[in-house]
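Following: one structure in structure tokens, then a few remarks.
Note that one protein chain of the assembly has been removed; the remaining protein chains are unaltered in position.
Moving on, here comes chain A:
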Amino acid sequence: MFRRVLRTGLGQSLLIRGLGTRSGNSSLGWDGNVSEIKKKIRSLMPGEPHNFLYDTKHLPPEHSDVVIVGGGVVGLSVAYWLKKLEKRRDAIRVLVVERDQTYSRASTGLSVGGIRQQFSVPQNVQLSLFSIDFLRNINEHLAVVDAPPLDLQFNPSGYLLLASEEGAAILESNVKMQRQEGAKICLMSPEQLQKKFPWINTEGVALASYGLENEGWFDPWSLLQGLRRKVQSMGVFLCQGEVTRFVTSSNRMRTSSGEEVNLRRIYEVHVKMDNSLEYQPVECAIVINAAGAWSGQVAELAGIGKGPPGTLQGTKLPVEPRKRYVYMWHCPQGPGLETPLVTDTNGVYFRREGLGNNYVGGRSPTEEEEPDPADLEVDHDFFQNKVWPHLAQRVPAFEGLKVRSAWAGYYDYNTFDQNGVVGPHPLLVNMYFATGFSGHGLQHALGVGRAVAEMLLNGHFQTIDLSPFLFSRFYLEEKVLEQNII
């Protein structure tokens, strides 16, 4: 009875470990016991972490106002803007849960790192403009006392999108829209193209659009580290763990038209530690799904999509991981330092990497040749058969290239319309999405973070209106198709 009280007392579901073996003896020796007692006495001092029963330093706190699932660049950006836009200091408690602290499979670290404004949806252009403005002033935004300034290694070389006869009209209208939004893009005919970039073979190219300013590529890893550092200094709690369960409460309510609807809200998130069964229930008011390629799984855990298909309850979050290969090669006769990120008419792209005649590039596979996203193994035959021939055709110097290395990463691919999902879910009222960017999450992360923070704190989008990206479009079947997917 006493043991039962000990096991279940003092805390709702805190597991008790280390209180002694079944026979009642402690397994530590004399020195171990003495150091345990010293630790307990030290924990009574004000300012020390107060673990009275056992060590809880690795666990997330028992309560947090906002829990952000996913610690990549999107999740950290949401955390940063939440702390930046809160009106009083420490007004809101934010917890970022990241499953893999080495970021070995996260899309952020494996990204090619490009940023461009050449999109077909105006909101995407606005997001990229916002992000580049942030990145240019990054050391004002992400400054931490006593820490060295960030060097993003931004190469402002621009993007060059090539279009054939069929795509030329769409390209022109897109460029007109981008110019209206404030991006500086110029259209080039094949002759101008040949004159500016002599290494290009303009066969099959009818029109090209070239970004003159605010486009290029940067180092995503340093952005991630900079955000981590800044966000920790602002008081956000970063913890390692995997979200395994959402505990929800539901409420039957009636809409204004009279139909009954079941609104749910998450009030507890179970965060499981690595390599153990231990989990911590975190009581929360709001959950943000920024889990990248695995957002679909997290949404299913929360019960989104459990219902008859065709209804709002049955609408799943259509984000799934898609594997993309990136190859790095060396070509001494290749294009020079001014090379932009060139996207060919058939989807092959490449950019310069560093100053030693290295290039990275790849291609999005078609629907039939989609690789299996179970692991991150690279298929080199894909390069041989599908990428190299087109590269060699567009840039004759690339006939003699030598592949140095390759890696694979995930796109958090939105199978519905390849654009991001931002904002709250209509039925699960306190889950906000910031995912599904299908390959341009990195460049939109900062703008999306601000949008989600504004939605949460103010109730509506303020700086950039991302209402076309709400979840309800999946149910209402309103596609916001992005045509310029690389």
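Rule of thumb we're sticking to: contacts are C-beta pairs under 8 Å (C-beta built on N, C-alpha and C of every residue); 3 or more make two chains touch, one makes a residue touch a chain; residues count from 1.
Here is the rule we go by: contacts and distances are computed from a predicted model.
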_"Phospholipid-transporting ATPase", "NADH-ubiquinone oxidoreductase chain 4", "Multifunctional methyltransferase subunit TRM112-like protein" or "CBPA2 Carboxypeptidase" - which is the UniProt name of the missing chain_ = "NADH-ubiquinone oxidoreductase chain 4"
*asked:* Given that one chain is not shown, which residue among A:A168, A:L457 or A:I485 touches it?
replied: A:L457
*Who touches the missing chain here, A:K38, A:H63 or A:K479?*
A:H63
*Of A:I286, A:I304, A:L391 or A:I486, the one touching the omitted chain in the full complex*: A:I286
*Footprint of the hidden chain on chain A, which residues?*
9-11, 44, 50, 52, 56, 61-63, 65, 86-93, 251, 253, 263-265, 267-268, 283-286, 424, 429-430, 455-460
